[in-house]
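Of the protein chains in this complex, all but one are displayed in their positions.
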Amino acid sequence: MSPRVLGRAQGPVAYAILTALLLVVVFPFYWMFVSSLKSEEQMRTLTAMFWPSPAVLDNYRQLLGKTDFGAWYGNSIVVALSSTFVATAIGTLGAYALARLKFFGRAFMASATLITYLVPPSILFIPLYAQIRNLGLADSLTGLIAAYPSFTVPFVTWLLMGYFESIPEELEEAAMIDGATRFGAFRRIILPLATPGVLAAALFAFTQAWNEFLYALVFITNVKLRTLPVGLSTFITGDVYGWGFLMAGAVLTTLPVIAAYTYLQKYMVEGLTAGSVKG
Amino acid sequence: MATPAARLPASAALQRRGAGGGLARALGPDYRLGYLFVAPIVVLVLALVAYPFGYAIYLSLTRKYVGVPPVWVGFDNYVKLTWDGFFQRAVVNSFVFTFGSVAVKLALGMAMALVLTARIRFRSFWTGVLLIPWVAPTVVSALNFLWIYDYSLGVLNYLLVKVLRVLPQGVGWLSEPGTAMASVIAVNVWRGFPFFGISFLAGMKAIPAEMYEAAAVDGATALQRFRHVTLPALQNIIIIVVLLSTIWTFNDFTIIYILTKGGPGGATQVLPVLTYEIAFGAQRLGEAIAVALYMLPAMAVVIIVLARHMRRGRAR
Partner (left out) sequence: MDQRLRHLAEQLDVGLIARREFLRKAAVVTGGAAAGLATLRTMASAQPKTKLRVWLFKSFVTNANDVLGRQIEAWAKERGVDVELDWATFGDREPKFVAAIEAGNPPDLAEMHIMGPTRYKAVLRDMSALAGDLARAKGGLLPFAETAMKIDGKFLAVARYSMTTVFFVRKDVMEAKGLKPPKVYDPDVVEFARKTQDPSKDLFGFGQTLNRSDDGDGFMENIFWDYGGGSWDKDGKPALGTTFRAQNLKALQFAVDTIQKHKIQPPGVMGWTDVSNNEAYMAGKLVTTNNGASLYYAMVTKKHELAAKTQLVLTPGGPGGSFVGSSCYNWAIFGKSKHADLCEDLIRWVEDEKRFSEYLHVSVGQAGPVYKGRVDHPYWKSDPNFEAIVQNIVRSVNYGHPGPLTSAAVEVRAQHILTDMAGRVVVGGLSPEAALKEAHARVEEIYKMRRT
């Protein structure tokens, strides 16, 4: 049922544009992948620029065998999943209230939530660090899990507010007439319907948590507790970049998000469809 | 998802919910569940955003060096910045970077969405692939592009000089004032356009097919269908995506910091990088925060004006 704007000419035109976009998008990743398989010697001598000759797994072997990369991977997964769970839970409840319930201060809170998005993270991290430390969470993954919702919750809330607004109110009314409480209606009727939206919001939150750099750099000092982006950046030891090594780390860091998105992207589109149109 | 049908009058439900006594009259019918549900957000925003933000504003009104207590100076930092040539240049660069990036992202995102609603094979696979730049960690992408742009070993020069032979000699992409800004914008665009694309795609999918059919019956061309059906229906989503992206791009630190650190000769110096430099290079925290905060009201105004303008366009 998807509308076709491009009309009859769409075939060739669409494929041409698609090819161009794909080239632009895929080539850097291809390059990253190829670089990760090249030997240092080949890198320097510019031989066989576009493929590894010979393909070597040294970079990967070194990465997994000689560094804490594995531990960082685990940390990133723990932090991203937990903070996503927290942010999605908080955001879902809040968004439902802001979209549906009638209470004093609702409009103000709704716009305040979005306005927090304007605040540049670069000025927050020092006071935020002090705050995290006051809570006794400095240098722990829990600290990051607590801090990340500060930037994921506003987005999740905004997205889901739109989504909840798109669900007909009569559904709740009907449930409540059948004797359900407001909360019961939310839990049994609205929440299941909102699943695609919640999934989309969770994906957003996960991506942002997975990519976060500055807070993770500052809040964590224990090498074993680093997350992937920070860990990766420590491979840049200043004077000579081990490009192949760095790219091997980049490939492995990018894989899970790619996997998640190729599998879940249809929820993303679905979640955005209802959510953002109403926005 | 289905779009909502016409809503029933909600008065019946309202009456029922309104039976909560005086408090309910003062605070609204759903105040109990409402406050319960928003409480976590309020706590979170107060503790992790509002309080640090308030403290940051206070610091921007002080002279504050690392490790020593702040000294109140009122608006000195802001006044000083106003006349500082380097700051002024960073402001201009920030706007060039932000609006340059957002404009291109808007165009590419629209192209991506149109392509993905066309009749092509493996559509959902391509959707997933085109999303990758947006989900790959920024640090990773920025490093990758640093490597791609590299003058002597980078693949871009190799491609243009040795393979395609369109250039006689490599270009220092990040080191020439003429190309540096465009090069960092390109990376931001590369990373950001899929978000535009997927949001527009979602918006287009919500447009009922009958609207296109009706337009087709009226003999509208593809371009006319796009202008009169697609664009108006997407108006809202365009506003939101542009606003979000403007904020993200304006605050983007990683890409420029990794690629140029604001160089060459300040050609790509933007406010977030300047903030960082003043905070950690000069170690003047008060002034650094003032740099970051200086444009906040202006950004808010830009966003409001933009939103109004686009909404007015929709009313027409």
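Just so it is clear, A and B label the chains in written order, and each chain counts residues from 1 on its own.
Criterion: contacts are C-beta pairs under 8 Å (C-beta built on N, C-alpha and C of every residue); 3 or more make two chains touch, one makes a residue touch a chain.
As the structure is a prediction and not an experimental result, all values here were calculated from the model.
**Student:** Of A:Pro12, A:Gly136 or A:Gly179, which sits in contact with the chain we cannot see?
**Tutor:** Result: among the candidates, A:Gly136 touches the missing chain.
**Student:** Determine and list the chain B residues touching the chain excluded from the picture.
**Tutor:** Counting over the whole complex, chain B touches the hidden chain at residues 63, 65-68, 85-86, 150-153, 169-177, 180, 260-267, 276-277, 279-285.
**Student:** By the contact criterion defined above, which parts of chain A meet the unshown chain? Give residue numbers in ascending order.
**Tutor:** Residues in contact with the chain left out: 40, 44, 125-126, 129-130, 133, 136-138, 140-142, 214, 217-218, 221-223, 225, 233-234, 236-241.
Throughout what follows, only the chains that are shown with their structure count from here on.
**Student:** Once you find the CA centre of chain A and the CA centre of chain B, what distance in Å lies between them?
**Tutor:** Each chain reduced to its C-alpha mean, chain A and chain B end up 15 Å apart.
**Student:** In the complex of these two chains, what residues of chain B are touching chain A?
**Tutor:** 1, 3-5, 7-8, 10, 12-14, 16-17, 26-31, 33-38, 40-42, 44-45, 47-53, 55-56, 59, 108, 111-112, 114-115, 117-120, 124-141, 143-145, 147-148, 153, 155, 158, 162, 190, 194, 198-199, 201-207, 209, 211-212, 221-222, 225-226, 229-230, 236-237, 240-241, 244, 247, 251, 253-254, 272, 275-276, 279, 285, 288-289, 292-293, 296, 299-300, 303
**Student:** List the residues on chain A that touch chain B in their complex, please.
**Tutor:** 1-11, 13-15, 17-18, 21-22, 24-26, 28-29, 31-32, 35, 43-44, 46, 49-50, 89-91, 93-94, 96-98, 100-104, 106, 109, 112-113, 116-124, 126-128, 130-131, 146-147, 149-150, 153-154, 157, 163, 166-170, 173, 176, 182-183, 196-197, 207, 210-211, 213-214, 228-229, 232-233, 236, 241, 243, 246-247, 250, 253-254, 257-258, 260-263, 265-266, 268-279
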